[in-house]
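Every protein chain except one is present and positioned as in the full complex.
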Amino acid sequence: MTVKLVYLAWVRERIGVAEELRDIPVNVTTVAQLMAWLADQGPGYAQAFAEPTVIRTAIDRAHVAPDALIADAREIAFFPPVTGG
Amino acid sequence: MTVKLVYLAWVRERIGVAEELRDIPVNVTTVAQLMAWLADQGPGYAQAFAEPTVIRTAIDRAHVAPDALIADAREIAFFPPVTGG
Amino acid sequence: MAVRVQTEDFDIGREIAALTNDRTDIGAIVTFTGTVRGTAQDAAISTMTLEHYPGMTEDELSRIENDAHARWPLQASLIIHRIGTLHAGDNIVLVVAASAHRQAAFEAAAFLMDFLKTRAPFWKKETDADGNGRWVDARETDETAAAAWLR
Partner (left out) sequence: MAVRVQTEDFDIGREIAALTNDRTDIGAIVTFTGTVRGTAQDAAISTMTLEHYPGMTEDELSRIENDAHARWPLQASLIIHRIGTLHAGDNIVLVVAASAHRQAAFEAAAFLMDFLKTRAPFWKKETDADGNGRWVDARETDETAAAAWLR
């Protein structure tokens, strides 16, 4: 499955990429599994996903929980807890 | 004791007077007693003070309860529950 | 801290600017604006006339404002209340509370309104299209809201 991945705020800074298209292995089915898999993709990824419980995720621009399934996702975004307002 | 009495909103309309100086009998010592005494001063007063529990009172421009003493008051105001804002 | 009783309208943007200008310690500003609705109990209102008790009004509004400052860390506050004859859609009252954080600003603004509604000596008289005047009744819910702060 090819998915557009979006990284924001310090997640983006650590990875050094704002967005990318990635082929996700078929055995990666949840958000939590995807974060674990991404943490192995290089030093920046390892640093960004070092504490996965801190990272928030949106699938197709809506918030999801770590156990959400990524099947059918077109765009998955990872970001720190929001701090607007 | 001579006191300035102030009437506001429909209390004023019923009495027909906005303010007046009155000599208060010495046996009238509380706000509640003053309202009862005023109710006897004419038809407008009787109408204004027909339901004394509805009327609010201020002594020298601060809210007081019906059992407040009127001694030392310079100005006593009677008015309906407030409806500003 | 300021209270004003006036016949003229107010400009909310200008009032906020005057309160916050050149200050960098404010993080949250809450305003409440009360306006004249066009209907009351399903009947059209032509005009609303606001009467007050000059002298006491300013004292009472200042007491309410002082109470708010004693309860919350406020950087600034403002109460403006109009008097005289108003029409549907017109501004009646403006309350502003400014603090470092939003909870204090929200709570203080609500507190100011709850006590303004139940303590400040203003009275509203509505007049319908036929010229019939009616003094607005006080609302039980306003007393309940104010009493809740004293629990």
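Letters A, B and C mark the chains in the order given here, with residues in each chain numbered from 1 onward.
What we mean here is this: contacts are C-beta pairs under 8 Å (C-beta built on N, C-alpha and C of every residue); 3 or more make two chains touch, one makes a residue touch a chain.
Quick caveat, the model's predicted, so the values are computed rather than measured.
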Among shown chains, those touching the left-out chain: A, C
Listed residues C:Gln6, C:Asn66, C:Thr85 or C:Gln103, member touching the removed chain: C:Gln103
Residue of C:Ile16, C:Met56 or C:Ala146 touching the missing chain in the full complex: C:Ile16
Absent-chain interface as seen on chain A, which is shown: 6, 8-10, 58, 61-63, 77, 79-85
Absent chain, residues of chain C that touch it: 11-14, 16, 20, 22-39, 88-89, 100, 102-103, 105-106, 109-110, 113, 145
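Criterion: only the chains that are shown with their structure count from here on.
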Relative to chain C, chain with the most remote C-alpha centre: A
Chains most often in contact, by C-beta pairs: B-C
Centre distance in Å when chain A and chain C are each reduced to the mean of their C-alpha atoms: 48
Centre distance in Å when chain A and chain B are each reduced to the mean of their C-alpha atoms: 72
CA centroid of chain B to CA centroid of chain C, Å: 26
